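Only one protein chain is missing from this complex, and each of the others stays in its spot.
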Amino acid sequence: MADRVEVAVVGAGPAGLSAALAAARAGAQVTLIDSHRAPGGQYFKQAAAELWVGNPSRHQREGQALWQKVMEAGVRFLPETVVWGTFEGNLLALHGPQAPSFLQAQAIILATGAYDRPVAFPGWTLPGVMTAGAAQVLLKQQRILPGKRILLAGTGPLQVVLAAELVRAGADVVAVLEGGRLFTASLRHLGVLWGQWRRLVEGLSSRLTLSRWRVAFRPGWGIAEAHGRDQVEAATITRLDQDWRPIPGSEETLACDTLCLGYGFIPSNTLARLMGAEQDWRPDRGGEVPLRDGHMQTNVPGVYAAGDGAGIGGGPLALVEGEIAGIAAAARTGHGAGDVEREIRRLSPALARERRFQQMYAALFTPGPGLYEWSREDTILCRCEEVTQGDVRRAVALGADSINEVKAITRCGMGDCQGRMCGHLVAQCIARETGRSVTEVGVFRPRPPIFPVPISALGRHAADDTSAGAAEAIRR
Amino acid sequence: MTRIGTSPEVERGQPITITVDGEPLQAYAGETIAGALLAAGRKAWRRTLHGRPRGMFCGIGVCFDCLVTVNDTPHVRACLTPVAAGMVIDTGGKP
Partner (left out) sequence: MNTSRKMGAEVAIVGGGIVGCAAAYYLARRGAKVVLLEKSVIGGEASGRNGGGVRAQCRDRRERPLAMASIRLWVGLEAELGFDVEYHQGGNIRMATNDERMAVLRREAEEELADGLAVEMWDRDELRRRAPYLGGVFSGAKYCPTDGTANPILATRAFGWAARRAGVTLLTQTEAVSVGVQAGRVTSLTGRDRDGGVLVEAPRLIHAGGPWTPMLSDTLGIQVPIEPARSVVAVTQRMPPLFKEFISSHDLGVYGRQAREGHVHIGGIGTPGRTFDQGVPAGVIERLARGAAEAIPALRGASFLRTWTGTLEMTPDRVPIIGPVDGVEGYILASGFSGHGFCLGPIVGKLLSELIVDGEPSLSLREFRLSRFAETVGSAQMGEEMDSPRLRGMEHY
């Protein structure tokens, strides 16, 4: 027997919190699910409850305030809970300490967020090479530095902000490498920045901090190789052409013990795909994104998607999209005073403003195609199964021309991360080898469980026969 | 030492001792296992099937690189798991 709820929100980052609040305020019964211990996602990452921090960041304060409202609105929160599958009739399969094994929701809002884009180059699997997001978690949640001598490589203002935070926290930041050459491109987009005062101020303040501490900011540079035996000890950097291809002969080597990669984000869309939501390939939005209407509803009735999980757009956009999805989902379940369309239209200016910002951001900071040529034959593409670029090319030579065929032969994508890290890397490699487009090459076929689930938890439910009603529910 | 800040800026949770590969390690409540290991200067704590060293990569629980065995339970993500007093962690090589 499944638990029932009117609106289920998957993910408690800005989109999920905003959606849960909007739906609850409209009168709907809401359950909010997140796989982490505390709400906030990455954007509103809070310091751990056991820490006292004297100067929480603006984001942390904003997230705390929003969380307060969500709690006051009577939303039920299921922390440390994973949605591992979905079955017919939009039935969600859950695993978590307070969660029922199945949840039947009339409306589901997917606010699953995103994760840092993995970038492959020789040595990228060395300990000490991590994503910028990993460094952010350590800083914000635990006030720990990821290392002592830190090199940042990526694109966009986020890593400038991160570098400034690291410097202020006492780290030796070696340099900030920016893949793009920004100057002419950015002039075209200056108008978009009107109305984005907070972002401008933050960005400028971070740049000033870096200047003051003499941290080099180097546009048009990327990573050729990370060196070290058991952990990173140095990185060879390389000049990039306008397509982000390494320019031979331009290399320099810098000593470092930590390398933070900030090359954008990939939407977490496995759950959306498992639910049958039709996807579109949008490199400017991070990869595969679900098709949605003006209510943030996907082509699956009752399933909505908001925030970075539906296409990279940043925190403020996620808040607006979440609110729209919350209003729409509540209306679907028969709640909400007044005219739903008018409620949503009220949010149009904010939505449009944030979307314009996102488009500018994408135009400036989407990595060039050369990013996928930083790897060599012996570079690992699939971290979990240690499958190299050469292995992928050999599979293509045997006749595999799709990602699922290459997976079958090489085991790439069969590891614990279920292809989240290597999906884009392997697809781009196959596309280059075969001349097919990335969409033709395809994506790893999603099947439950979409995260590993303990056998002890699954077996217990079978023994209780509590899932009798759900037993024959099927999801492709 | 890579924990940030003196007391006006941050007060750590209470000190906790965990055991890592048989040796005691000082940590603080609120830290994850990965945080405690990194704060102690340890970047590599796992060996892949083919013997390559790994530590923390994505930091948010999606890459499954940071796996450790905690109190005999294998495949635990160090970046998501808060330290607890008396925790026994085994990083040793292949699962």
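All chains are identified by letter, namely A and B, in their written order; residue positions are counted from 1 within each chain.
Definition applied: contacts are C-beta pairs under 8 Å (C-beta built on N, C-alpha and C of every residue); 3 or more make two chains touch, one makes a residue touch a chain.
If you're wondering where the values come from, they're calculated on a predicted model, not measured in any experiment.
Asker: Of the residues listed, A:F87, A:W221 or A:W244, which one is in contact with the missing chain?
Answerer: Answer from the full complex: A:F87 touches the omitted chain.
Asker: Could you tell me which of A:Y43, A:W67, A:F102 or A:Y304 touches the chain that is not displayed?
Answerer: Checking the options A:Y43, A:W67, A:F102 or A:Y304, the one contacting the hidden chain is A:F102.
Asker: Which residue, A:L182, A:A350 or A:V453, contacts the hidden chain when the whole complex is considered?
Answerer: Only one listed residue reaches the unshown chain, and that is A:V453.
Asker: Spell out the interface residues on chain A facing the chain that's missing from view.
Answerer: Residues of chain A in contact with the hidden chain: 85, 87-88, 91, 93, 102, 398-399, 402, 405, 408-409, 411, 414, 416, 418, 447-449, 452-459, 461-463, 467-468, 470-476.
Asker: To test your reading of the contact rule: which positions on chain B touch the chain that is missing from view?
Answerer: Residues in contact with the chain left out: 49, 72-75, 94-95.
The working rule: only the chains that are shown with their structure count from here on.
Asker: Return the distance between the CA-based centres of chain A and chain B, expressed in whole Å.
Answerer: Chain centroid spacing, chain A to chain B, equals 23 Å.
Asker: Chain B touches which residues of chain A in the complex?
Answerer: My answer: residues 35-37, 42, 47-55, 115-116, 118, 125-131, 133-139, 141-148, 169-170, 230-232, 257, 268, 383-384, 386, 415-417, 420-421, 452.
Asker: Once bound in the complex, which stretches of chain B touch chain A?
Answerer: Residue positions touching the partner: 2-5, 8-14, 28-32, 34-35, 38-39, 43-45, 48-50, 52-65, 67, 75, 79-80, 82.
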